[in-house]
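Apart from one protein chain that is not included, each protein chain of the complex appears where it belongs.
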Amino acid sequence: MEKIHTTCVYCGCGCGLFLHVEGGKVVGVSPSSSHPMSQGRLCIKGWLGAEFVNHPDRLKTPLVRRGERLLKAGWEEALSTITTKFKEIRDSHGPDSLGILTSAKGTNEENYLLMKLARAGLGTNNVDHVARLCHAPTLAGLSYSFGSGAMTNPISSLAKSDAILIVGSNTTEQHPLVAFHILRGKARGAKIIVVDPRITQIADLADIRLSPRPGTDIAWINCFLNLLIQEGLMDEDFISKRTTGFDEVREAVSKYTPKAVEEITGIPAQRLTEAAIAYGSADRAAIVYAMGITQHTTGTDNVQALANLALATGNVGREGTGVYPLRGHQNVQGACDMGALPDLYSGYQRVAQARQKFEQAWLKPLPEKTGLTALEMMAAAEEGNVKGLLVVGENPMISYPDTKKIKQALLSLEFLAVCDIFPTETTELADVVLPAASFAEKDGTFTSTERRVQLVRRALPPCGECRPEWEIISDLLSRFDVPTDYTSPADVMEEIASVTPIYGGVIYDRLGTDGLQWPCPSRDHPGTGILHAEKFSIGLAKFRSVEHREPIESTDEHYPLLLTTGRSLYHFHTGTMTRRTSLLDREIPGPYVEMNPEDAKKLGVRSDQKVVVESRRGQLCMDAKLTTDVPKGTLFVPFHFNEACANVLTGQAVDPQSKIPELKVTAARVRRAD
Amino acid sequence: MNEYIPMQAEIVDIDVESPNTYLISLKLLDDMDFGYTPGQFVMVSVMGLGECPISITSTPTRHMLQLCIRRAGRITNGIMDSRIGDVLGIRGPYGNGFPLNEMKKDILIAGGGSGFATLRSLINYIVDRRIEFGKVAVAYGARTRQDLYFMQEYKGWQQAGIDVGITVDIGDESWKGNIGLVTSLMDKFEIYGGSAAICGPPVMINAVAAKLMKEKSFDHSDIYVSMERHMKCGVGKCEHCMIGPYHACQEGPVFTYDKVKTVL
Partner (left out) sequence: MKALLPRDKLLPFLTEMSHKLEVVAPVLANEEEVFCTWTGQPLAFDENPLNPPTEFLIPHRETLFRYVQESGRYTFEEEPQKSRLVLGIRPCDLRAVAVLDRIFGAYPRDSHYLHRRRSTLIAAMNCTRPKESCLCAHLGSGPEAKDEYDLLITEIGSGYLVEAGSPAGILMLSDHSEFFLNATEAQLMEKDQLMKQAEEVVKSHSDVSLQKMRDTIKMADWESLGRECLSCGGCTFICPVCHCFNIVDLGVPDGERVRCKDTCILSGFSRMTSGTNPRRTQGERMHNWYLDKFEYIPQKTGLPGCVGCGRCGRVCLAEIDRWKLEAVR
């Protein structure tokens, strides 16, 4: 038996673990006790994290479409088909009729090569990935305000906080290791304030719990600011020395009184005051947030509101303070860092400004026009403007909003190539399917939500005819006349380091046991734990006043309930890996909707009864679970189950700044299925 | 010898007991011998889907091995989708079965819902060895008439000198029999201080046991309950079926009432 140290493939925490390999299979997992963040711990998904690797459903050969069927093919046929079709489409309709959706589960090297393929190979900036559905507002909001859209402190810094404000994050279920450090802080005496419409486990363990109406976060955050200004709990020194624009915010929040905000949000005025003072009077206060803040049409403004709060109280740049956006996938941070985005190259260098630098590095002319975001590519596909798409390690049929429109979009394409480890609803629609190696079968790096670049190590050879994506994309790059001579992912990282200042000092030899937290600009730089400690990269941090806006989607007498979507501890996103893990599948085998018992009673619905949940866009059948954890008038549906895909119900209203869809607010109704 | 490798049995007959319940008759392949006692169970395999525990519903005094399968989950669905001639995996017999040597001669059998399938094995055993037993009565209830199992056998039991009481929760125009709880059938049985065999939902078990102890002078150690638990190995190793310190697949599934009343 061999034990290979690597990084977990599920969430953004980035836990260290050992894969146990015997007889050519991964037979077990154990935690790494010396890992600086996970310290010998794993969540249930991590402990079971390698079971899916050897599942019989793994895609093992390339597949090529013949009419209704997908038939086995060789790599040469598959890749040359993609090349020929893409070149045809490009020659007839221009490079912007193509697009690439990269994988937030792929390595940094793979994401870098994919965006290089799009730009240098295909000639388009139409490259994006699922950060569009999760933390695009963080990129837009925190980049503007702080100069960087990343988590400001290492996760372990939370254990040193005196107050932690957790907003829209079901932390113990989605980021268990972040919860681990939060609870360490609590054991030291930190006050835990949780803001969530539902009573999740972290909310149950909190000292103060606020339950706002979904989509009203700017109101209560501005109210916090208002209260703290009145109580004199601002950090005037920090504001004057390190920020600009506060006066505008001071003015704007003055009307957000507790009484007014109680009207808007439903949070009792006294609770608002209690929570605000708890955050504001702490010496070191931290803000942790996730999808409950970002997945709204006011997502960027929501993030800005939190940034305003942190800046006004001087809670940026010190141990135990900071702003912690919790990234979902294990490498969505890396995918953003690598520039798999329509307007940015790697290292957040703007296409508009850095184009020449990359043209020189890649020895190819590069497109100027900012590309389309993921949902824009879908809309363009429907309209016939995008005709060819390469989708890598992504399942838009289940994870993108308004499934009906997504299906129409994908079917409208002239050519769809999909690369994945398992067959999905998206591979079913493809013209060519490429089988990818899993995280246990390739080398590379992942960057966790705390900016930690870590090695993922190959523990066994790829199954069947699978190939690691970095090899596949290198192959495609040369077919599109982009010179490549990478012999390993380490070579790719060398190139990345040469063009990406924040990764400047990242080489495999240095990643050893602890990885490196960027910015790490040079080979002798030790990496950066806490950001913005001395100064912000933009000089002074920027305040921006934001106002409450109602969600686009609203309830009415036909759709009187508010549906919010989310996740469960036991499954990960579209369930392709966790539903093939026996203990996780057994734990939660199928779709369900959480309803408040009073709402259920009015509709004559009993626990575990089958119900139909309908929105303006579609309907789904699933089991009803009655619980007082969900407030009256609200429904909760996890999006893990393809047979009752929550996105059949959700809409495509987006935040104008970041283009993230409003996945957390959908008007719905429920009736019994019988 | 690998205890986890099943024997194979061919489905030779399928009887429809109710809309979602089949009575399946099996013949073990390769002339394998299969001796068992009433109350034991087998682990049934549908290769590719998995294994689950099913009580043996036939009596060892007759030739055919029979199982009563109700659609409940993935594996039972897989069994229900099988046809005559298909092969299932069988491991067992497992469990302790009813302790016939220790039980008294007078026996009251009470079943509720699908649990009655377990008791049929004991009932038909008693029919075949009638002289070994004294007064015997059966009280059985299901939700509706459609849910009643083995209706064609009740007359045979009565002819064998067994008192049979049947009830449903919800009647319809065609139903001329009792409507009400299983306990309501017990008043007319003249059995006192005997042994009881009960299988059904916990509420029913508790009600029947209470009535037996209060009104029929049964001792709680003479009341035998067949317990249901999630099982995987059937041989007391996987620990899924533990009831306190006992394994339902080893020291059970038949337990005396005193041992299990705190977990019902």
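Order as written gives the chain letters A and B; numbering starts at 1 within each chain.
Methods note: contacts are C-beta pairs under 8 Å (C-beta built on N, C-alpha and C of every residue); 3 or more make two chains touch, one makes a residue touch a chain.
What you are looking at is a predicted structure, and each value in this text was computed from that prediction instead of being measured.
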Pick out which of A:C134, A:L183 or A:L563 touches the chain that's been left out of the picture.
A:L183
Sole contact to the chain not displayed, among A:K241, A:K404 or A:R586
A:R586
Residues on chain B that touch the omitted chain in the whole complex?
1-6, 8, 29, 45, 47-52, 72-73, 76, 85-87, 89, 228-230, 232-233, 235-240, 242-245, 263
Where chain A meets the left-out chain, the residues are 1-5, 16, 18, 20, 22, 25, 27-34, 40-44, 46-47, 51, 55-56, 172, 176-177, 179-180, 183-184, 186-187, 201, 204-205, 513, 569, 582-583, 586-587, 608
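One rule holds in what follows: only the chains that are shown with their structure count from here on.
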Can you give the whole-Å distance between the Cα centres of chain A and chain B?
52
